[in-house]
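One protein chain omitted, others in place.
Chain nomenclature is as follows: A and B, assigned in order of appearance, with residue numbering initiated at 1 for each chain independently.
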Amino acid sequence: MNKEVIVIGAGAAGMESAGQLANEGFSVKIFEKDESPGGHLKGWYHLFPNRRDSVEVMDYLLDVIDRKEIELLTNTTVTKVSKKDGKFVVTTTQNKEYNADAIIVTTGFDLFRSERKEEYGYGIYDNVITSAELEKMFRNGNLRCTDGRIPQKVGFIHCVGSRDEKVGNFYCSKLCCVSAVKQAIEIREHVPESNVFCFYMDIRMGGSGYEELYRESQQKYGVNYIRGKVSEVAENYEGKLVLKVEDTLVGKPLKMEFDMLVLMVGMEMSESGKELAVNSGLLTGENRFFAPADHHFGSNKGNVDGIFYAGACTATMNLTETLAHARSAVDDVVDYFRRKK
Amino acid sequence: MKLEGEENKIKWADYQKEIADDHFFYVRSCIRQSLYPGSEQFFLNLLGNILKKDIYENPSHTTCTGIGYHGDVVPFSTIQTVVARHYALMKESGYKNIAISCVTSFGIYTEILETWKHFPEELEKTREYLFKATGREFDIPENVSHTSDIIYKFKDEIASMAKYRLVDKETGEPLKGVEHIGCHYAKIFPKYGVGGAEFPQVLSGMITTWGGEVVDYPERRHCCGFGFRQYLVQANRGYSLSNSITKFESMKPYKPDFILTNCPGCNMFMDKWQYTVKEMNGNTYGQDGNAIPVLTYEELAGLVLGVDPWDLGLQFHAVQSEPLLDKMGIEYSKEDKYKTIDGRQMGVPAKILNV
Partner (left out) sequence: MSDFGYVLLKNRHIDYEANDKRIAEYIYAREPSFGYCMECGCCAGTCTSGNFTHLSLREINILIKRGETSTIKEQIDKCMLCGKCTLVCPRGVNTRNIIILAGEAIQKLEANEL
């Protein structure tokens, strides 16, 4: 067929769809704004729910794109896609232009910037960290407070930047709950004598194997769960973090001290995705992610025929869903060229 | 806590408000001019004579009725009209920048301006009420600043003229200051407070600029317990007091040298409740069994600039400031403490702390 397809973003969705495109016989260019492919997966330690090392998935994806039909251009941010006479022109920050017959946008998500939830003191108090930072600590085998102590009491604050009108995000980020459960287990494994508490509004265990992991965290690891959205965090004289919350099931306000607090940061439409949307006339939804053409039948399609979406640039999505979404985008590309004949 | 410095990831620039530079229309606070008159006196002196700014107060200015409003006895339309009258006085005097001494008033002025933005019909109604009642007309102010904002703006100028620093004379260590911000300064509209609502910078900026160190303690962001309705009924005052004690107990381990407030009510309660607690159960929260002096930002600026503490009115507090003055190395006369300007002896309070 010898059609050229450009994939924008070399995260999990981009890499998987590039591999599938190559399988279908297209020649593929992937543009990646970072210096290496992998996206958020690069920063992750173990994956939920089966706690597989993320390196295994990373190796699989690197293998997927390691073929002659696929050209990877790193340190290259795409700013605009325009359509002319049924063909596409992709513009990068270096002001270079590339032609393509179809586009798959896989610009993914950015993590919520925790300093926006000021009352949690991220960036102000030592030892208030994000879930992403905790993954790096696990990866480096260096789970410690800033003064070098091993944390004995760790709290997880769910829904940071999700389900929160005050930061403009109405939606649920979907995978923070199960991430917290996984990370709570890992804290208990790293520091067996530690106490771990999760503060949640609802525990959302909608994926396969999630509820089982939640149960395991209680049965095997003694993780504690308190139902209440944390109101604020402060630091006391001993340098411990003091958290305030309502224990809604008891019906009383509660104070508790921690060595370390982990903010379960949610997902937002990526900045590069937003720029691309504005410059290219791609529609976005109320949640700021790319708006799919149809919730059920067109989740890979948008408002421009020939530009397809895959992964977390359309909605919060876990890795399993992202990889499946990437493959279904390729189906839509194949169908697009068939229709055009 | 990291409020300043390169390490700090937070961009306080998000919460830097515009503070006028000159030509202020000054409105006083009911509580401050009665209980801590030296503070407002010195503010006028500082702005007018030391910083050479144009500041004016109109003798026809009245209470904003905020205490009545929050005490559920003054309706919203009434307080809007009272505030509109003050804007009318400002217009008649030729001023556009309002400088508000009281945090309750500041909250009310901003609440009303925001109301008018979102409900223009309220603005029209208020114009009508004011005109019918007084024949006056008003403009929306160009700049609304609390007077602590203004001192914050000029904190570096004050530092450059400083005679004393917030440093322990003996040890050379910075003095530890607890800052307490009135709820209505930024909790209603974080965007109108320097540093926002959670980690306001308006007072901490002064303390660090003048050589001190800011204490961050768990109950830092909490209300002093004044609460208007709660305080106004005597039987409910235990509630106000208990809230203040929660704060005192939380700050005690840090051994603070002083408390700095920007709100008339907070200043009054944090000062006077320390006396009350001591009488009720003997507890004190400062160093060496002393209470913690509670200062206004004008008083602190005055001390830094070398103004006589008795001219600033520090003797009118329940908690006396001598331990702080001694640490800073400030000279003061024991004999003149309760003398009027022309040398007459005033009454000496029987029950005060730290003497």
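Quick note on the criterion: a residue touches a chain if its C-beta (ideal position, glycine included) is under 8 Å from a C-beta of that chain, and two chains touch if they have at least 3 such contacts.
Here the structure is a predicted model, which is why all the values come from computation and not from measurement.
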{"item": "Touch with the omitted chain, as defined above, among B:Arg28, B:His222 or B:Lys327", "value": "B:His222"}
{"item": "Contacting the left-out chain in the complete assembly, out of A:Gly25, A:Gly222, A:Pro253 or A:Gly298", "value": "A:Pro253"}
{"item": "Sole residue of A:Asp85, A:Glu165, A:Glu193 or A:Glu286 that reaches the chain not shown, by the stated touch rule", "value": "A:Glu165"}
{"item": "Residues of subunit B in contact with the chain not shown", "value": "70, 183, 187-188, 190, 197, 222-223, 225, 227-230, 239, 242-243, 246"}
{"item": "Touch residues of subunit A, complete complex, unshown partner", "value": "119, 159, 163-166, 201-202, 227-232, 244-248, 251-254"}
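By our rule, only the chains that are shown with their structure count from here on.
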{"item": "For the subunit B and subunit A complex, residues of the former touching the latter", "value": "1-3, 8-11, 196-199, 216-221, 250, 253-254"}
{"item": "Subunit A residues touching subunit B - in the complex, by the definition given at the top", "value": "115, 118-119, 121-126, 232, 234-237, 242"}
